[in-house]
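The complex appears here minus one protein chain, its other protein chains still in place.
Should a chain be cited, it is by its letter among A, B, C and D, assigned in written order, with residues numbered from 1 in that chain.
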Amino acid sequence: MTSHTRISIIDFSENAIQEYKPGEDEAIPVQEGLRWVNVEGLGDMQQLEKLSTVFGLHHLVMEDVLNTAHRPKIEDYEDYLFVVMKLFHYDNKSENLQEEQLSFILGSGLVISFLENANDLFNPIKDHLAAGKGRLRRRGEGFLAHALMDCVIDRYFLLLETVGDRIEHLQERVAGNPTPDVMIAIQNLRREVFFIRKALWPMREIASFFEKDDSPLLSDTIRPYFRDLHDHIIQLMDMLESYREILSDMVEIYLSSVSNRTNEIMKVLTIIATIFIPLTFITGIYGMNFVHMPELAWHWGYPLIWLVMFSVAAYMLNLFRRRKWF
Amino acid sequence: MTSHTRISIIDFSENAIQEYKPGEDEAIPVQEGLRWVNVEGLGDMQQLEKLSTVFGLHHLVMEDVLNTAHRPKIEDYEDYLFVVMKLFHYDNKSENLQEEQLSFILGSGLVISFLENANDLFNPIKDHLAAGKGRLRRRGEGFLAHALMDCVIDRYFLLLETVGDRIEHLQERVAGNPTPDVMIAIQNLRREVFFIRKALWPMREIASFFEKDDSPLLSDTIRPYFRDLHDHIIQLMDMLESYREILSDMVEIYLSSVSNRTNEIMKVLTIIATIFIPLTFITGIYGMNFVHMPELAWHWGYPLIWLVMFSVAAYMLNLFRRRKWF
Amino acid sequence: MTSHTRISIIDFSENAIQEYKPGEDEAIPVQEGLRWVNVEGLGDMQQLEKLSTVFGLHHLVMEDVLNTAHRPKIEDYEDYLFVVMKLFHYDNKSENLQEEQLSFILGSGLVISFLENANDLFNPIKDHLAAGKGRLRRRGEGFLAHALMDCVIDRYFLLLETVGDRIEHLQERVAGNPTPDVMIAIQNLRREVFFIRKALWPMREIASFFEKDDSPLLSDTIRPYFRDLHDHIIQLMDMLESYREILSDMVEIYLSSVSNRTNEIMKVLTIIATIFIPLTFITGIYGMNFVHMPELAWHWGYPLIWLVMFSVAAYMLNLFRRRKWF
Amino acid sequence: MTSHTRISIIDFSENAIQEYKPGEDEAIPVQEGLRWVNVEGLGDMQQLEKLSTVFGLHHLVMEDVLNTAHRPKIEDYEDYLFVVMKLFHYDNKSENLQEEQLSFILGSGLVISFLENANDLFNPIKDHLAAGKGRLRRRGEGFLAHALMDCVIDRYFLLLETVGDRIEHLQERVAGNPTPDVMIAIQNLRREVFFIRKALWPMREIASFFEKDDSPLLSDTIRPYFRDLHDHIIQLMDMLESYREILSDMVEIYLSSVSNRTNEIMKVLTIIATIFIPLTFITGIYGMNFVHMPELAWHWGYPLIWLVMFSVAAYMLNLFRRRKWF
Partner (left out) sequence: MTSHTRISIIDFSENAIQEYKPGEDEAIPVQEGLRWVNVEGLGDMQQLEKLSTVFGLHHLVMEDVLNTAHRPKIEDYEDYLFVVMKLFHYDNKSENLQEEQLSFILGSGLVISFLENANDLFNPIKDHLAAGKGRLRRRGEGFLAHALMDCVIDRYFLLLETVGDRIEHLQERVAGNPTPDVMIAIQNLRREVFFIRKALWPMREIASFFEKDDSPLLSDTIRPYFRDLHDHIIQLMDMLESYREILSDMVEIYLSSVSNRTNEIMKVLTIIATIFIPLTFITGIYGMNFVHMPELAWHWGYPLIWLVMFSVAAYMLNLFRRRKWF
């Protein structure tokens, strides 16, 4: 969590738009038209307290905004709706999955969004508002809330594409000659899919709430948009379920490939050992120093023993071939 | 996705039928009687836009028609119902399962169907309509929607037959002397069954919607037909569940067969090694060059040592036979 | 499916009973009292068409009667109820599980039953009706429908007894020295249990429908009988679940027994090899032909080397015994 | 099932109590106050028929009482409630789990209990009634039914304690040096837990029925007692679930212990073999009989070869130690 807090306030109507960036000690200006307050970074407790007082938020809401270990949820505080969501990205350096919390409040004529870190997630929406021709300017706070959620869901599609690439990369490694670290990589990816799934699951309920709730904050024209969002989340869930299935198949393929290799190794050992151990025994016999061993004096004894050994080896090889060992 | 779009418009009533194929720049003719618009190929955005405007479709509907990664669903847009379905076929060349999206709109007196690719899926229905004696001509748009869905479900029966053949083929390979690629083939088939199941599951809800909904678009006489369709989908789901069960049994049989083979190989090695290693040790003894080894000078020493060795070997073989190793 | 169709019509009341067996070209006689039409064999399309016309059945019903791949279900066609059920028996020759479809229609004063094959399934009911003293003659079509279903469920009890015997037989084979074909036999039995379960599951709903539905075809006095039937089906489901549990335990026992045997084989190999390989090495040393090897000339060299070898072997055996290898 | 039937009839009110034991041919005396009929042993059909007639029981009830393969259930026959329950005990000789059926009827002022075998299960309740000071005498048939069920549930607590002891005993055997029969013992215990669970599960519903039903047979003051019983059953289910979890962990520990042992055995074999096989090869070289082998004549040849062999062995041992093989 970064230690500072950046607040930007955008007041807009169909015809006008105005952005404020109040400093730490400046007051919040009076609202004109619809207002979107975007808070980036949750480090400056003083500023957040000020916001909470100005907009009359329940202290449990502020606690939830700050407790970034929350699972996604929607809560109805009568005057406003409070929504918590999760975002994920892969850290560039450590390649680990990073979680980020994001929450927003949808009140009458007012949207307040909180981002755990300062980043540019909502810049496209700002640009869109500034450009001034979209539905967003005309249609009120519900559409802005939809735009924020849509923006988050789009990020999930990008995230799942990355996960899909990683799975494909792992599949190639499993297909070849898998080493134990492939197993660990599969399990890591499984756990990441598990975490993403757990964060996405309650977001389905959030979208469904917006689709079905009859709150006065939500007009009828917006419902198809939230139904669409709901659809997208289900599509994401489907992708995650496929990933889970594929990853769990990969574990099975990995394990079966390890046991196949043990099998291969055993076969090589057995073929070599079962051919040469009897032959070595034969040489051992005629290496004995008994005084009375008639064969040793035979003229064709040595070539004969070679013949015997070749026969034994040929018989063995034939046996293994019949068993399809090679 | 192919880049062109082929539109065919069929206006029909119990007594008359008329087909138009408007070119890219031609207007859509005025509707007479019931109308079925069949769109094949989603490449020509301009034509699709035109359609959307003429028939007053919500822009989210058009987005869903074009986004071919959608899962099957039904949506009620008050004036019309919007249905998305999936089709599968095995690519002739790559032998991979190909997915195709198919959607249709059921409005008052109007059905618009969209196919991702230009193909002849709905030709039987066209022929049926042209022949002009079926229920289809008399009974209105609901029956046409049913005919489209029925046509899709029939394709699934063909598809599942192919999958069944593939499973049978794999079963033979598993029963014999399975190689690691059998495992991969099983997993591939499992994943295909998984994808088909996921596409079919929501189609149950679609059929159920048509069976139970009291939309004015649907008459009472049509309900038994949708109930029948619902039944067929459940029958397909049952087949898929059986396939899944069989495939997961096959994984177990494969794995147990690999571990049985390891067992076999180990047995061969152990039998040969445990018989000949002690014998070789005996020959080793009498191969030593000690000056004072009385046995070497015995007249019956050599035959005696053969006797000893035979006894050891016989004892070992007997032991293994008692343990049922061969 | 056999190619002929055998129709027998039984008209009965408390006091009278009359059976007709109309030939292919004869008309169906006029109904007196309650009527039970029993159709065995679905091969003669013409006769079935005739029946369908006489009793005014929906053409979807006739399609379902003929499509023997249907899952059990109940459908309410307002004038009558339509029920599909499944029966199983083991083929005498191939020992495979054979499926047979059975459907019946319960109308006002009328029951029509369809059997896929001509067999004597319902003979006990005929005899019972003919004997003329049971509840069946007095109490109407609902009781006849119950008798048909009860007859089917009784067959399931016999079937599950056979399955239970087969499981017991397999258990003995697994306990001994299991071969790979035991595994395949377990999986086959699992699949059979799976199919029986799938056929039985929807029959629970059918019994439950009859128990709870307030159709005028069903009187209040009959409900306890259908509740009893429902109970029996649940009892069958419980047995199947136990079988499933036992079979899946058997797979685990089989696999663990295979890995135990590998263990045993490894132990034998290791004991023999680790004892004799060092001894053979020792004999190898004194088999070398170096000119200067003082030990070879020692008078007690040969007995001494025996002593050394005995010590090594005893030490090894002691080591293995301490590790509880034998 | 024993062949005789022992009936005892207890009529009681707050002030008086009277016990009859009617012989086979004696009539049932007229009821005074509340009546409890306890039937032990279901062998004497004639007596059971007599009971059924006297108390006006449905013939399906009597069938269920006699069919001891029933699962627990509750049925509402308007005039009375019919409850079937299961009991288990370990047979002293065979150590197998024995199942016993128990059913009772709760009518107005009347409880009839049926025990499959003659045993002393309900003696504590008889003693309690005879002692005459408890709630039981004052409060009517609902409390008596509760006492019977409570008595059964107490037996389950004893049973689960025994199962718990067996699990603990097995855990010790798994922790040590598990033999294949441990696996079979685990699976047997698993199956027993499975059967107990299946018998207990529907008893939850029975308790819940008594807790919630508004039958006139049940007063409001009794509800907390049935809620308490319900709680106890859930507690038993929880214990069974824990047992199941522990037993399935034990299977995993057993299997992993077997594969660890294979590992250990392999290690011993590999260490001995890889050290001595190369050394034996070296002795083999200088055991060859070539005429021209200069090393054989070297004065320090023999000590030198010892040095070489020591170095090889030391290198190998070092290698294994670095790989942490011992």
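FYI, contacts are C-beta pairs under 8 Å (C-beta built on N, C-alpha and C of every residue); 3 or more make two chains touch, one makes a residue touch a chain.
In this text, all values refer to a predicted model and were calculated from it rather than measured experimentally.
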Residue among D:Q31, D:N67, D:N117 or D:T270 that touches the chain left out of view: D:T270
Identified contact with the non-displayed chain, of A:S13, A:Q46 or A:T262: A:T262
Hidden partner interface residues of chain D, rising order: 175, 224-225, 227-228, 231, 234-235, 238, 241-242, 245-246, 249, 252-253, 256-257, 259-260, 262-263, 266-267, 269-270, 273-274, 277-278, 280-281, 284-285, 287-293, 323-325
Touching residues (missing chain, whole complex) on chain A: 58, 60, 63-64, 69-71, 73, 75, 77, 177, 180, 183-184, 187, 190-191, 194-195, 198, 251, 254-255, 258-259, 261-262, 264-266, 268-269, 272-273, 276-277, 279-280, 283-284, 286-289, 293, 295-299, 301-302, 305
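The rule is short, and it goes like this: only the chains that are shown with their structure count from here on.
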Superposition of chain B upon chain C: rotation angle, C-alpha, nearest 5 degrees: 70
Centre-to-centre distance between chain D and chain A (centres being mean Cα positions), rounded to whole Å: 42
Where chain C touches two or more other chains, by residue: 259, 262, 266, 269, 273, 277, 280, 284, 287-289, 293
Chain-level touch network, classified as line, ring, star, complete or other: line
